[in-house]
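Sending over a structure as structure tokens; questions will come in a sec.
Every protein chain of the complex appears in place save one, which is left out.
== subunit A ==
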Amino acid sequence: MNEPKPLPIAARAEGCPFTPADELYEMQRSEELPRIMVPSPLLDEFEAATITRYEDAKNALSDTRLRMGFVFDPEAPRTMLNQPGNLLNYNGADHSRLRRMLTGAFTVKRVRSLRPMIERIVSDRLDAVEQAGAGADLVQLFSTPIPTLVICELLGVPYADRADFQHRAQVGLDVNTSRETQIRNLAEMDEYMATLIASHRESPGDNLLGSVVREHGDELTDDELVGIGNMLLIAGHETTASMLSASTTLLLRNPDQLAVVRDEPDAVDGAVEELLRYCSPATAMPRQAAADMSVRDQEIGEGERVVVSVLAANRDLPEAEERDLDELDVRNPPKHHVTFGYGAHQCLGQQLARMELRIALPALFNRFPTLRFACPEEDIEYRTKALVFGVRNLPVTW
């Protein structure tokens, strides 16, 4: 076994924030699964066998011997991961049972019915951008609020509570915060979510959380419902916000491809898949081996942690033989990608995320057909070391 390397799993090429670092490609070429150190606000830093090839990623993520590795421990302090009700804490039959109480709310049909609500939110945010005028920061005014407001609708969060709610959501996924900050923030989230659950118990709202309480309330404890609420918030917020900012930045850097998203409604769905592949906002997915096992012919020992580099795997699709996957090509969407993961844990809210992107991106470019950066391109700051890739600031003009 080789020595673990201190390389951030989300590392990018020098000066190219959307391109994986050469070291990640080196790992991909290696027959072995290199061991590297993965940063985590909750586990400090942990060593993990790194999976960077697409076929390996699919096989690993659908192998039931690779568990989520963060099973709920009632004795340990509550954290975002150590919480009942969060699907990321469950495996096998327990996971399926809980997931099936939620999947009815995320069917293709149900998500389609949310379109008018999402369009209204997007349109309001575009008004806010227009009012802010030249120099408006799309991260603050557009990408971050849209998914949060959608989740607020799904959970039934009253308007007056939304600013605090959004702040806690941001802290929850900030890898630059201490474990203590995370635990304190989660306690606040729990407290708020508990009052929300109590009001749904009293009178289930006409929204996603209300319908879970109405249909499965007698099978779920308050604790589990709080965890479900927090999971939906965290999972639905940061990744979609990052995708909106990253996609917009990427398209502003590629005006011919921006024009496709703006002017060709039939091309939007495919373009969104290509943007999902290319941006890979959840850059890495951690697991833990429940038994001695192998991926390809590479051995992984029982108890070993494993991390799948979604970023690297998405540049290694079978299409690599026909096209350069380091080039963005919205007219040539991938047949498949692992941005939402794979296997039994594949993203519960992926159809919702797609819907938000398919509505928000064309709406933005149609409202502001001459949209461009309001600062030199090199002043845009990226979060390239975080587990969720993102853009810190996106000032625009038109």
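Definition applied: contacts are C-beta pairs under 8 Å (C-beta built on N, C-alpha and C of every residue); 3 or more make two chains touch, one makes a residue touch a chain; residues count from 1.
The rule is short, and it goes like this: contacts and distances are computed from a predicted model.
Chemist: Among "Thioesterase", "Ferredoxin", "Carbohydrate ABC transporter permease" or "3-oxoacyl-ACP synthase", find the name that the UniProt record gives to the complex chain excluded from display.
Modeler: Matching the unshown chain against "Thioesterase", "Ferredoxin", "Carbohydrate ABC transporter permease" or "3-oxoacyl-ACP synthase" yields "Ferredoxin".
Chemist: Identify the residue among A:T19, A:S40 or A:S62 that touches the chain left out of the display.
Modeler: The one listed residue touching the chain not shown is A:S62.
Chemist: Pick out which of A:M117, A:A132 or A:A344 touches the chain that's been left out of the picture.
Modeler: Going through A:M117, A:A132 or A:A344 one by one, A:A344 is the residue touching the chain not shown.
Chemist: By the contact criterion defined above, which parts of subunit A meet the unshown chain? Give residue numbers in ascending order.
Modeler: 62, 96, 99-101, 103-104, 106-109, 111, 215, 335-336, 340-344, 346-347, 350-351
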